[in-house]
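Working notes, beginning with the structure itself.
Missing here is one protein chain; the remaining ones are kept as they sit in the complex.
This part shows subunit A:
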């Protein structure tokens, strides 16, 4: 489930509020808030669309986790999905690296 909106990185662009398919976030006068965490379906798409790598979705789908944001930011987890699918400027070449045709044939 979505656990973190990092106040330091977030620019209040509200993209996450728009793109979340289950309407988990709410806009505020400041940065968005996780208003309905229980509605999160752990699809990771908010993370993918966040241009600042300010979001972190925990892989635990059914229960909330307490996250140490300072420790988390020392890892490369935040933004890792975006980089893996080639949605950052430095990783665009990865958009066309799908090798499903080798795994599953034709």
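Heads up, the rule we're going with is that a contact is a pair of C-beta atoms (placed from the backbone, for glycine too) under 8 Å apart; a residue touches a chain by one contact, two chains touch by 3 or more; residues count from 1.
One rule holds for everything that comes next: contacts and distances are computed from a predicted model.
Asker: Since a chain is absent, check the UniProt entry for it and pick the matching name: "L-aspartate oxidase", "Fe-S-cluster-containing hydrogenase components 1", "Carboxymuconolactone decarboxylase-like domain-containing protein" or "ATP synthase gamma chain".
Answerer: Going by its UniProt entry, the chain not pictured is "L-aspartate oxidase".
Asker: Which one touches the absent chain: A:20, A:34 or A:50?
Answerer: Spelled out, the listed residue whose C-beta touches the missing chain is A:20.
Asker: If you put the missing chain back, which residues of subunit A would it touch?
Answerer: Interface with the chain not displayed, on the subunit A side: 17-23, 39, 41-45, 48-49, 57-62, 77, 80-81, 84-85, 87, 94-104, 106.
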